[in-house]
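Supplied in structure tokens, the structure appears directly below.
In this view, the complex is presented without one of its protein chains, the others remaining in place.
What follows is chain A.
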Amino acid sequence: MTLFEAILLTVITASTPLLIAAIGELVVERSGVLNLGVEGMMIMGAAVGIAAAITTGSSAFGVLAAVLAGMAMAALFALLTLGLATNQVAVGLALAIFGLGLSGVVGAPFVGVQREGIGAIAIPYLSDIPFIGPVLFAQDPFVYAAFALVAGVSWFLFRTRAGLVLRACGENHASAHALGHHVLRVRFLAVLFGGACAGLAGAYLSLVYTPFWTSGMTAGRGWIALAIVVFASWLPWRAAVGAYLFGGVTILQLHAQSAGVPLPTQLLAAMPYLITILVLVLVMRLRGGGAGPAALGQPFVPDR
């Protein structure tokens, strides 16, 4: 494997948790709900995922538990913001804080437990393609899941009737309600989907990327996923570009440091943020987009 291939391989894996969490949040925000608690749902996924995997000895069960944990956190958020129509920003922030704390409690018995990570699965034939094969088709299952999520969500949002309804709820919940759509039900399902994705992203960290538990191990990735959604103009393909770009520049700057590139390391460390924002803003200028769902963050109380 050449150095270039090795770098690409690392880039894909480093970007995967960002992308999975961002795609989930994208759907949530498209439905008109702003859930700032991605970090909290993600770390709960990481903690519950590894706890379940260690307890049962099955990675698959760990992943399932992580997804359910993310959904449980999201359901709590939905109960407060959709059921009781409380302020979404405040509840989202509280969810992030709560998740960080609760995950520490859940994970405490598993600190220092060593476990094999989930390995890569090479797709027959495709992985034999020179260059592209090993980089794209000899990865762990989460990487494929991320590809599938981007394509699936893009198709769902813009090619299906249900996707249209979801976007309508995000643009103008009063109109959607008047047309007879169940705004709160749609939003609830979207929020649950976002929680599932965040939990999955968390499981990736604790079961594949660094297969052990330490509290605070998401280290701010949930917040970066949130930022990617905004800079991607709420479009799935752009979110993929943003996530891979961010992951790519992060890895490249580490390589640049290691290779002794004569630039201040502080500047190199800031590069992922600078370049991702710059590129996505440029794309926004050239290709349009940028305005978020009009009803984003507004609570909806159906009048009967």
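List of remarks:
Quick note on the criterion: a contact is a pair of C-beta atoms (placed from the backbone, for glycine too) under 8 Å apart; a residue touches a chain by one contact, two chains touch by 3 or more; residues count from 1.
Here is the rule we go by: contacts and distances are computed from a predicted model.
Hidden from the displayed complex is a chain whose UniProt protein name, among "CbtB-domain containing protein", "Putative surface protein with fasciclin (FAS1) repeats", "Simple sugar transport system substrate-binding protein" or "Small integral membrane protein", is "Simple sugar transport system substrate-binding protein".
The residue touching the chain not shown here, chosen from A:57, A:83, A:152 or A:216, is A:216. One of A:57, A:83 or A:101 touches the chain omitted from the figure, and that residue is A:101. Chain A meets the missing chain through residues 3, 6-7, 10, 14, 97, 100-101, 104, 107-108, 111-112, 114, 117, 205, 209-217, 219, 221, 250-251, 254-255, 257-260, 262, 264-266, 269.
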